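Below: one structure in structure tokens.
Note that this complex is displayed minus one protein chain, with the remaining chains in position.
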Amino acid sequence: MSSRPVSSGQLPGEPNHARRFTTIWLIATLIALPLVIFVLGPELPPGNASQQAAGKVTDNTVLLAMATPVLLLVTIYLIYAVIAFRQPAGGALEGPAVRGDSRIQTAWIVITSALVLSLAAYGTVRLEADNGAGSGNGPKPLTVPSGPKLPVQVIAQQWAFTYRYPTYGGVETTHLYLPDNETIELHVTSIDVIHSFWAYQLGVKADANPDVDNVAFVKPTKLGAFDVRCAELCGIWHGYMYDKGHVVTPSEFATWIAQQQKQMAPATKVLPPYSTTYLPEPTRRAE
Amino acid sequence: MSTTAAAASAPQPTGRPLWRRLIGFNLLTAVILGVAGYYVGALIGHTIDGGKSFEYQAATDEYDLALLLGYFGGVVGFLIGLGFANYPISRMLGRPASLREKEEQGIGRYFGLCTDHKVVGIQYLVGIGVFFFVGGLNAMLIRTELLHPVPTFVGPNQYLSIVGMHGTMMMGMMTSGILGPFANYFVPIMIGARRMAFPRIEALTFWLLMAAGFILTSTIFFGGFPTGWTGYAPLNNEAVMGMDSYICFFALVGLSMALLGLNMMATIITMRAPGLTWSRLPIFVWSVFATSVLMVLAAPMLVATLLMAALDRTINTSFFIAGGGGSSYLFENLFWFFGHPEVYILALPGFGIVLELLPVFTRKPLWGYRLAVSGMLGVSLMSFFVWQHHLFVSGINADLRPFYMLSTEIISIPTGFIFMCVMGTLWKARTSFTVPMMFVLAWTFNFLIGGLSGVFLSDTPSDTDTHGSFFVMAHFHYTIMGGLIFAFFAGIYYWVPKMLGLRLNEKLGKVHFWLMFVAFNSTFMPLFALGMEGMPRRVSTYSPALQTLNVWVSISAFVLGLSMLIFLYNVVYSLIFVRKAATANPWNSKAMEWQVPTPVPVNNFEQIPVFDSDPYDYGIPISVGAGQPAAAGA
Partner (left out) sequence: MGVVWPRLGNKYGVARESGERGDGDLSVFMKKLLAVGGAVVAIGVLIGLYVADWATTQPTAVASSVATPPNSGGTQLTLETVAAIGPKYEPSHPDWVSYLVRKNGQWVHSTIYTVPANSIVHVTVYQYDGDSGLRNPFLSQVQGTVGGTEVVDGKTINSIDPEEASHTFVIPDLGVFVPLPGVAEEAKNQCEFAPCEGAAHRTIEFSFKTGKKGRYRWQCFVPCAAGYLDGFGGPMQTLGYMDGFINVV
């Protein structure tokens, strides 16, 4: 070991790799970031069909904007290292015996911790700013939107979603119609296994657990149809629990619900009274 | 010179007739006793079932208790047939312990109980490889079905079973994917020990895994299982008998994992050679240690959860049935309390292999050794505090979500340390692009993507849209397959010259690598888009607008399967036909396992070595004047 040559960190004629790499990375980031934020950002899912979904487009843009420099850093570094730091063919050279650098390590720890903690803080703010951002908050949400809310119950069963409107006589329907620009309070529950109510364009996802009332808030802002899918494996027809919901104007909604009340009157008569959870028979093994 | 009593000379085949040689405690006896044990267990189960409390058996034509007890009896019979009961029984009878298990020579050792950790390592390599391919074939079936947005080839029941089998097989088998073959083979050598702390338990973990794999594949005879690898209640209660195969498989896997971790921890803690302080331990051994902690603490949770599910299915308890007073949440929480450390069990050994191989191929010491160690231990510790991020939209208490979002974000900090160490080691290195090194570099890229997508998923608002969709699938395939499996292949190409004394063909290896890397990214990168476009997991039908993307993914998956075939061809070609002998240290590594001769002697070392530094003594020392610390021993 003592007969090995000793050299300084910088060999003569060798380019300043640190400066080169940092320049390349900065240029790449300066090109990519505006593209990500302004061109890609507004197109990100889940779209702008509801207040919650629009908030998440912003959220996804922020996340992507924070991920882009990191992605570029490591990827460009890998490519740079593969090109610049090679063993010449058949050579047996060794690199500098550096085991660490406390400045770089500290900087890395501080920067990643700051990034990550700020993301956690931003995520929390985003979560509660939109009253759960369309997710299922459980029976007792942390923040409840003020003002009037339309309660709609989503009953998940094997293998279809049905929807109940408690303020309209507890009428139950097979299709989900929601009035535009009103805050909807969704109560998602299941009567058998675990399902998940996923209204894609509205940015709503709430698991349906038996005997649990899972509350999600959404305020649709665009008229049109949205996809409803089941997002938790619930058996043979899990992938086929697909439906189309509609966001309509409040007057169209009033017409529709009145028509449903008339049409589904025989069914409404035999329905149990509205409750946030149901445990219909058989609750254990069927006889 | 070695004077082990049994090693005076290699015993030659004695010329006994084949049928005489087959009698004894070996695989054939094990299979026979396993089948017998199955029938004994099933008989006991049917007898109990005949009682009045199980009227449901008559209505459903299902005999869950008989099947579960049959599997249990089968496994017990199988293990007895292999000879695992010999040592406990002979000790209980006061007889001295038999060393016979380690003395046997020849290829027969690989098909039975062998307490030589090197033999167990190779058994694991082949055994896990076989089940990896079975899981991979399931994946090919899945992608074939997903070529069309309407169900075409595979019936909906069978499709769910195949999806479940793919996930379950992979998760169950690949948790021991690196610890099984490589840690078992090399940890004792790396730490200067002659054996593992508990050699028989080591062999037991392997055979438990093999029995488990067989049990899982037998599920197709019993109707398959519809729950996917997560096995959620109450669906697992409604399921037909095939669910019991899943329960039994994972219980055995959990047992195997816990014992494997225990063995590793005991070995690493107690059997290090003189001079091998914790700060001189190879980073691979550190990763094994961190993984073992998780295995020992998390795996028993799985076994307990599955026991409760089995009780619910057979004797009508209600742990997870809301109608009986239980809660479906209980299963989710118990499962994920195991499930999250489980995925770090998958990731950590990958970290270890990558950091272990980098110094060898960059001819530099490992940069940031202490940071890497604290990263691994940090990941290990934090992995127990994040599991509820799998339940963000399940309706858990809303107060908890910011906490788990924070803890999940925090766990990415120690994970980042590994990347810093990789990048630091690559800085101004002299990299030779051998096949193992290429896999290491690919790991870095893949795990980066996987890790960054994990940051998206840890953010609850974003997770609301991507939970239960193909985005999650892309994330975990990038971290598990792009991470663990790439590290697994790096380990294979790196260590096969030591394990088998033969070189794998370098050109074929490069073809395999490039095909696998390109096909892998082509398969799984679009899944992020599919998930964000609204395609849920575990479905065989999807919006027709997504068909083009699905066809692209399927074709890439077939190419990925082809790359595995090329690997297999390389194995057969290099190990059977060409058989190019490897020198004792083809990579010119300074690590201990390369300082022993090839093939490794039966007791590893003639004399226990004394360590005076860590194995990363590469590189040209920097003069103090340049401002960098001089390379000294740890």
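When the chains are written out, they are named A and B in that same order, and each has its own residue count from 1.
In this text, a contact is a pair of C-beta atoms (placed from the backbone, for glycine too) under 8 Å apart; a residue touches a chain by one contact, two chains touch by 3 or more.
Please read all numbers here as calculations on a predicted model, not as lab measurements.
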Displayed chains contacting the withheld chain: A, B
Residue among B:113, B:128, B:239 or B:355 touching the omitted chain: B:239
Among B:116, B:332 or B:356, residue touching the chain not depicted: B:116
Of B:435, B:500, B:515 or B:622, the one touching the omitted chain in the full complex: B:500
Missing-chain contacts mapped onto subunit A: 155, 157-160, 162, 172, 174, 191-193, 235-237, 240, 242-243, 264, 266-267, 270-272, 280-287
Residues of subunit B in contact with the chain not shown: 1-4, 7-8, 10, 12-13, 55-62, 105-107, 109-110, 116, 118-119, 122, 137, 141, 150-151, 153-159, 162, 220, 223, 226, 234, 237-240, 321, 323, 500-502, 572, 576-583, 599, 601-602, 606
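Assume only the chains that are shown with their structure count from here on.
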Whole-Å separation of chain centres (CA-atom averages), subunit A against subunit B: 29
Sites on subunit B touched by subunit A in the complex: 56, 59, 156-157, 160, 226-228, 230, 232, 234-235, 238, 316, 318, 321-324, 327-329, 332, 362-371, 391-399, 401-402, 405-406, 409-410, 412-413, 416-417, 419-420, 423-424, 426-433, 441, 444-445, 448-449, 452, 455-456, 458-465, 467-469, 532-534, 536-543, 588, 616-623, 625-631
Contact set on subunit A toward subunit B in their complex: 1, 4-10, 17, 44-46, 55-56, 59-60, 63, 66-67, 70-71, 74-75, 77-78, 81-82, 85-87, 91-101, 104-105, 108-109, 112-113, 116-117, 119-120, 123-124, 126-127, 130, 132-142, 188, 192-194, 196, 198, 200, 203-207, 209-215, 227, 229-240, 242, 279, 282-286
